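With one protein chain removed, the remaining protein chains of the complex are shown where they sit.
In this document, chain identifiers A, B and C correspond to the written order of the chains, with residue numbering beginning at 1 in each.
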Amino acid sequence: MNILIMVIFVVLAAFTLAAGVMVVTVKNIIHAALWLIASFFSVAAMYLLMEAEFIAIVQVLVYVGAISILVLFAIMLTRHVTGEGVRQLYKRWWIALIVAAALFGVLIVPTVFNYEWAVQPSGAQISIASTVEIGTAFMREYLLPFEVASVLLLVALIGAIVIAFEERSTRRRVLTLAEEVEQRRQRNESLRLAPTTHASETSE
Amino acid sequence: MNMVDAVPLPWVLAVAAGLFCIGLFGALSRRNTVGILLGVELMLNAVNLNLIAFWRYLEPNVVAGQVFALFIITVAAAEAAVGLAMIIAIYRTRLTVNADEVDSLKG
Amino acid sequence: MTVEFDRGKAYVVDRGQPKLRAGQGMIAGLDVVIRHFFSAFTKKLETPDETSGVFTVQYPEERLAMPEAFRNFPILLFDDTTGQELCTSCFQCERICPPQVIHMTQAVDPTTGKPVPAVAEFMIEYDACMSCGLCAEVCPFDAIKMDHDFELATDDRAGMTVRKADLDRPVSYYETIAPTRWAEVKDGAYKKLQGNIKRRSGSIGLSPRAATAPKKAAPAAAKPAAGVAKPVAVKTAMPMAAPGKNMSEEKLARLLSIRAANVAKAGGAAPAEAEEVLATADTDDVAEAPAAVAAARPVSSGGIPFSADNLLGGVPANTTMAEDKVERLKSIRSGNLARRG
Partner (left out) sequence: MLQFLENIFGPSWIVSLIAFLISTTVILIVTPVTFMMMTWFERRIVARMQDRLGPNRVGPAGLLQAVADGVKMFTKENITPRAADKWVHLIAPLVATGPVIFLFAVIPWGYGLSPVDINVSVLFVIAVSSISAVGLMMGGWGSNNKFALLGAMRAVAQMVSYEIPAVIALLSMVLFTGTMNLNKYTELQGGLPILGNTLKDVIPDLGLGWFVFTPIGLVGFMIFFICILSEGERTPFDIPEADSEIVAGYMTEYSGMKFAVFYMGQFLFNYALSMVASIIFLGGWNFPGIPQLISIAPPIGALASAVVLGAKAWFLFFVMIWLRGAFPRLRMDQLMAFAWKFLLPLALINILSAALWLTIMLWCTGDCTQNPWVFTVGGINPLGWLGNSPVLRQLVGFVLTAIINAGAFFWLLNVNRRPAGETPADLARDQAFGTASLP
C-alpha cells in the first residue's frame, strides 16, 4: 500500500511540475491556462492523498470551476493575446530563470533537506480535523478572519465590477438597419459638402 | 495506509518549492499580464500545498492549516477577479495586455 | 393602436396592465402537452380536423388512400373487353412533354402501308419524367393517364425506360384508382375509341398486355414487326397528320374511304413477320386479358415493376439493354425528325 501511495504521489508530483512548466513556457496563452487547470487538478489530487478532502473539493470548486473560467473568459475578451507569433517572454527572461533557480536552491538545500521535522510517528492513531471542525473553527476562533475574508470577497466583487464595467452610454451600440441607413446618408452628405467648402476656402 | 507513512515530508515540500519557483519564473518573465497572473496562481497553489502538507504531517488534529488554506483560496479568488478586471480595463483603453507596453507612469 | 415616432410608426397591441404571472401560463402549456401525451396512447387521428391522437401512418404496413388526382408517372389505357388501346398516336403528348421523355411510332397498316390511328411503339423515360401530368391533360383520347404507383425505386436505370407492353393498363385499373375522374371522360373516350377501332385492322392497336400476357412468345415476335414497320412509318407519316381533336362525321367518312382503298390496294406488300404477328394476336383469347393484367399487378407493385424480361422484345441483360435503348431511341428520333421535315 505504501508503495502504491508513493507511486501515485510521484506521478502526481511529476505531472504537477510538468504542467507548471508548461504554464510558464507555452506560447499560446489559452494553452497556458489549460495547463494551469491541469496543475490545479493534480494539486487537488495531492490534497486528497493527504486526506484533506474538503480542501481538495474547494480547490476544484474555486480554482477549476471559477478562477480558470474567469481566466479563460478574460483571455477571450482580450483577443489579441492568443496570437502565436507574439513574443511571450521578456528579453531578459534568463534573469528571472536565475532568480527562480536560486530561490529553489535556497529553499531546498538548507530548509527542506537539512531540517528534522517533528512528523507524527507512523502507526499512531491520530484524529484528523474534520469538515465539521473547520466549520466550528470558522464560527469560533477564526470568526474575525472569516468575516474579513467575506468583506474582502465583497470588496473584490464590487471592485471587479467597477473596474471592468463599461458605461452603457460609451459602449458602441448595435445599430438597427434604419439607423445605419440614416448614418450612411448623413456621412454621404457631409462627404459631398466637404470638398466644396474646402474649395471655397482655398479660393478665398 | 496513509500518505504520512508512505511519502516523507521533504518530498512534498520539494514539490511545493518547485511549483513556487516555476510560478515565480512565470510571473517574472511573462510579458502578458494574464500570464503573470497565471504564475501568481501557481505560487499560491504551492503555498497551499505547503500549508496542507504541514497540517497533515505535523498537526493533523488542529484545523489551522486547512483554515489558512481556505483563506488563501479566498484571497486567490479575489485577486484573480480584480486582476482580470484590471487587465480587461487596460485592454479596453490601450488595446494591449503586455506589461512592458503599459508604462506611461515610467516618465 | 398606431404609435407615431419621429422615424416611423409601429403597431401596438395594448394588452392593458400586465397581470401578476406566477406560472399560470406555464402550467396551462404543460397541461396541453400532457393531454396530447396521453391521448397519443389511446387515440389515433382519423380525420384531419381532429387535434389530438397519433397521426403517424406507419407507411409500408399502413397506407393512406391516394387522392384521385395524385399523379406519378403516365400510363397508357386499353379497353378491357376488346384489348384495344385508346391511344391513336396523335403525338400531342410527345409535343407537350417538357422534358421530352415521350417517344412513339404510329402504327401502319401492313397491307396498305398507310398509318392508322393506333400506336406501334410507345416509350416513356420514367427516369427523366417530371410528373407534370401535361400529357394526360392534353390527350384528346384520354389514352394516357397518370398512375398512382410511386414505389418505383430501383437500381436499374435502364429499366426506367418503359415501353408500351409495360405502360399498358386496362381501363378497369384506372377506374379503380380514379373512379370519378374516369366517369367524367368515360363516354367520350369510348366513343372516340369505337371510331378508331373501325380504322384499325388485325392486331393493330391491340394491347400487347391484353393479347399476349399469358404467353411470353408474342412480345418477342412483335419486336421484328415493329422494326419493319418503322421505315414504312417514316415514309408515310407526312401526309397522315395526327387526327384532330374532334373527328367530324365527314372526316370519319373520308378516313374510312381511304382505309377501304388501302385495303383494296393491299397485295404482297405485307411482310411475312407481320402476318405471323397477326396470326398469334388473333389466336389469343382477348377475354383473358383483364385477369392476366390483374395477375401482373402484384408483380409491378412489388418493387421492381419493369424488369428486363417483362419488356417488349424480352431483352435479357442490363448491359445490352442500354445499347438497345440507344439504338431504338435513335431510330425513333430519326423517324420523328423525318416526319417533321
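Assume a contact is a pair of C-beta atoms (placed from the backbone, for glycine too) under 8 Å apart; a residue touches a chain by one contact, two chains touch by 3 or more.
None of these values were measured; they are calculated from a predicted model.
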Left-out chain, listing which of the shown chains it touches: A, C
Of A:S130, A:S150 or A:Q186, the residue in touch with the unshown chain: A:S130
Chain not shown: contacting residue from A:V60, A:A74, A:A100 or A:A129: A:V60
Contact partner of the left-out chain, one of C:V32, C:A69 or C:V326: C:V32
Residues of chain C in contact with the chain not shown: 1, 3, 5, 7-8, 10-15, 18, 20-22, 26, 29-30, 32-34, 36-37, 39-41, 45, 52-56, 58
Interface residues of chain A (partner: the chain not displayed): 1, 4, 28, 30-31, 34, 37, 53-54, 57-58, 60-61, 64-66, 68-69, 72-73, 76, 130-131, 168, 173-176, 178-179
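Note that in this section only the chains that are shown with their structure count from here on.
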Geometric centre distance via CA averages, chain B-chain A, whole Å: 9
Distance from the mean Cα position of chain C to that of chain B, given in whole angstrom: 83
Sequence positions of chain A contacting 2 or more other chains: none
Residue ranges of chain A in contact with chain B within the complex: 1-3, 5-6, 9, 13, 16-17, 20-21, 23-24, 29, 32-33, 36, 39-40, 43, 46-47, 49-52, 54-55, 58-59, 62-63, 66-67, 70-71, 73-75, 77-78, 80-81, 87-90, 93, 95-97, 99-101, 103-104, 107-108, 111-113, 117-120, 122-123, 126-129, 133-134, 137-138, 142, 145, 149, 152-153, 155-157, 159-161, 163-164, 166
Chain B to chain A touching residues, read off their complex: 1-15, 17-26, 28-32, 34-35, 37-39, 41-42, 45, 48-49, 52-53, 55-58, 60-64, 66-67, 69-71, 73-82, 84-89, 91-92, 95-97, 100
